[in-house]
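A single protein chain has been removed from this complex, and every other one stays in its place.
Chain lettering (A and B) follows the sequence in which the chains are written, and residue indices restart at 1 in each chain.
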Amino acid sequence: MENYTKYALKPAEELVRLLEGRDNLFVLSCNKCYREFEAVTAPERDEFLKLAEDQGKTVTGTAAMDFLCNKTLTAKALADLIPAGTEYVAVIACGLGIQTVADLVELPVIALADSRSYGGHHGMALTQKKCGACAQCYLNITGGICPIVDCSKSLVNGQCGGAKNGKCEVDPNKDCAWEKIQQRLAQQGRLEELKNQPVQLRDWSKVNFKTINDYVKAIRAERFEGYYGGVHPTERVGVTEHLSLIRFPEPATAVIPLSMHAGAPANPVVQVGDQVQVGQVIGEAAGFISAPVHSSISGKVVAIEERPHASRGKCLSVVIENDGKNTVHESVKPGKPLEELTPAEIVEVVKKAGIVGMGGAGFPTYVKLMPNKPIEAVLLNGCECEPLLTADHRVLLEYTDEIIHGLKAIMKAVDAPKGVIVIEDNKLDAIARFEARLAGEANIEVVAARTKYPQGAEKMLIKRVLGRMVPSGKLPADVGAVVCNISTAKAISDAITTGMPLIERVVTVTGDYIASPKNFIAKIGTNVADLVAACGGITNADATVKAGGPMMGFIQTTLETPIMKGSNGIIAIKTDHAEPVACIQCGRCVDVCPMELKPLYFAKYAGLGQPQLLKERNIMDCMECRCCEYICSSKIPLVTLIRIGKNAVRGMK
Amino acid sequence: MLLTKFKGKEALIPQLKGKVFLVTCHGCKEVNLSGAEHEAELLFNEALASQHINGLLTADYICNPEYLQARFERFADQVREADTILVFSCGVGVQTIADAFPNKRVIAANDTYPLPGFQGVTPLEHDCKQCGQCYLNLTGGICPITACSKSLINGQCGGAKNGKCEVDPNMECGWERIQKKLAQIGRLDALKCPVQLRDYSVDAKSE
Partner (left out) sequence: MRITELFDNGEFVVTAEVGPPKGIHVDHLVEEAKEHLSGITAVNVTDNQSSVMRMGSLPTCVLLKNAGLTPILQLTCRDRNRIALQSELLGAAALGIDNILCLTGDHTRMGDHPGAKPVFDLDSVSLLHTVCQLEKGVDLAGNPLVGEAPKFAKGAVVSPCSDSVDAQLAKMERKVMAGAEYFQTQAVFDSEKFIQFMEQAKQFGKPVQLGVIIPKSAGMAKFMNKNVAGVHVPQWMIDELAADKEKAKAGITGVELAAKVIKECRPYCQGLHIMALGWEAKVPELLKLAGI
């Protein structure tokens, strides 16, 4: 593996000269990038500190940082870091790091290192291949061998007379590029082509400052839209976003897991042989953070046993055989209208209906409705930022009024003066629909958010809409916000108007390898295999099946799992067979982490038996959005490692 | 993938001989949000009618030869049959594929441009040309190599007008910025340094 460390400490004589007449230095060094991630050491800094000591200089402090060129994170790290009495900030980094620091600090900056030249840009894998970024790719006439980078003179019209034994005159260890080109083209029978090329002239005006600068600014604007980090996976929602919801037939057998929510699994309150009806409680909440579970069909309980579960492997489930009568339980009846309900009554309705966050996390909603803190705004999350999924999009379009009704109920429950429905700008029809419907509502607004993943994450949404950062370890209520998924709001509305608990949901079945993708309304407990079969099945044996979206979904090894309260999608997508390789500190995970964490360290430290290090780096703030894993140039299963790390941290006490 | 631009259909069609296998890279998608994937798809759909294209592989980080092998395995037949492999990626990706298939006609669909500030993490307003002799100490942390169109290292030329560069009126004169910055931090004495000479022998390309 090549080592593309970007800088080298300046020669000692130069450093001595630089320090003449200067004192009280704060030494800042960059932890380097683009080399195999072994251990964090700072040999250049140590070398310099010794030199400074020999010169009798006072060092007011030192700091080693990752990716000094990351302006957002460096600015935060530098705040209040440099002690009073410091006169100069001495930086050991490449030119980018030094310039970034020079921009951020008031004090004069001393560059202690020279950037190393690699004669071109390397790729994300640390191989010897480099690109000169000449803006007029010559590879088509040279058999894929670059004459700009591989030829010392960057000749574009053929070999000079300087090759000896096939080696370059400038460096006898370097192959003559044009000799390689000649051989490659001869092998491919393409020498004629080379010969018949017109005379090649480099166009130096192509690398135009303005074009590139404008482009980079545009990219940065998009990258930082709303909040730091995040990614833009191909949305691929076109297949199903216009497909109306189809009611999936009642399952012959419903398998209803007793754990479809965060917190303690529900306790079963029925027995094998019992007759149950639609909406009847079959599992009771087992604590504060828990939720009851209801039967989605009427019929006979035939088993209460461990069954496959989409995210937990196996889970105690109630298996009900449908009697086809669809008898509704007596407890299901409309209550008082919203206007007459007190906040406490709303919370009770939500609690009894077993409503949990339907975006996937499954946090019991009633808990959110008792914030015990003043709430400024309720944010309804209609972002659906996962690629491929369109379940929420359809709910937005087909249950607009129910969602607004549900929002009002939440606002009343938490006594919020304002409601905001946030929808990503790839769902313009839904935005228009809500804007029209809310024309007369002074205290509810629609916010169109630029499409970016993970827009739908609670904390990102708050940052995007309210401009507030939820501090590490705190909840949205701490910054005056309550966030709910739009499907959750719809479920709340249903519970109030019809009394029906949460027994069905909307689910998208899609992906490259689903024959005929669809959006369904399915009963909780419906077999995933049946849904997939109704979509024509999986078309390729090489498919990866996930419950949820491509980013946060859980990989499924079987289709014999039930639809649950949080099941927004079943997807079958292409499998990427690339295997993980060593981390090269490319910094991409740091660049995309919306929580501003440094995932590469989690991968490094997980399994090292040092949970303290993980905790110090705030691993518990990770929401497992998978941006880091998506972008990882080394294909490291970061989220899996982070989960291992989190368990280790939990086990520390 | 670095910053790339599509060469254009007209430039590419004559290069495509026989059956064509398409490869698109979206490895650096987040930094260049490029349309390479889209362009490849358009070309794919268009050319499919004329039966020239026999496969499309979309992958990330094709500059990593280890991944490449695993991914091409499942396309072995198509690649064997193909006469041309058309690659939508930066120059590094094209070279990696050309190396992996030395007997195939490997064609680059894009031109690659330098992306300022993409030496470390992400594009930045700063650029570093890896000159190997950092001048930032003399210039208050503003790089004369990249912030000046002529990469002058001994002060401003006569080409600045209203503080803008003669090469691009939208670009601030690097040396004017340096002057201001040095004045601001009280280091105008830095400009009294000895005459500076670039040392081009540190260019690694010719090492």
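Keep this in mind: contacts are C-beta pairs under 8 Å (C-beta built on N, C-alpha and C of every residue); 3 or more make two chains touch, one makes a residue touch a chain.
Keep in mind it's a predicted model, so treat the numbers as computed, not measured.
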item: Contacting the left-out chain in the complete assembly, out of A:16, A:82, A:104 or A:163; value: A:163
item: Residues belonging to chain A that touch the chain removed from view; value: 152-166, 169-170, 176, 178-179, 181-182, 186, 191, 194-195, 197, 199-202, 204
item: Contacts of chain B with the absent chain, listed as residue ranges; value: 197-201, 206
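By definition in this document, only the chains that are shown with their structure count from here on.
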item: Rounded Å distance, chain A centre to chain B centre (Cα mean); value: 26
item: Of all residues in chain B, those that touch chain A in their complex; value: 2-3, 5, 7, 15, 27-33, 37, 59-61, 63-67, 70-71, 73-74, 90-99, 102-108, 110-134, 136-137, 140-143, 146, 149, 167-168, 170-171, 181, 185-187, 202-207
item: Chain A residues within the chain B interface of the complex; value: 6, 10, 18, 33, 67-71, 94-103, 106-111, 113-125, 127, 129-137, 139-140, 143-146, 149, 152, 154, 170-171, 184, 187-188, 190, 206-207, 209-213, 215-217, 219-220, 222-223, 231-232, 234, 542, 576-579, 581, 586-588, 590-592, 631, 633, 635
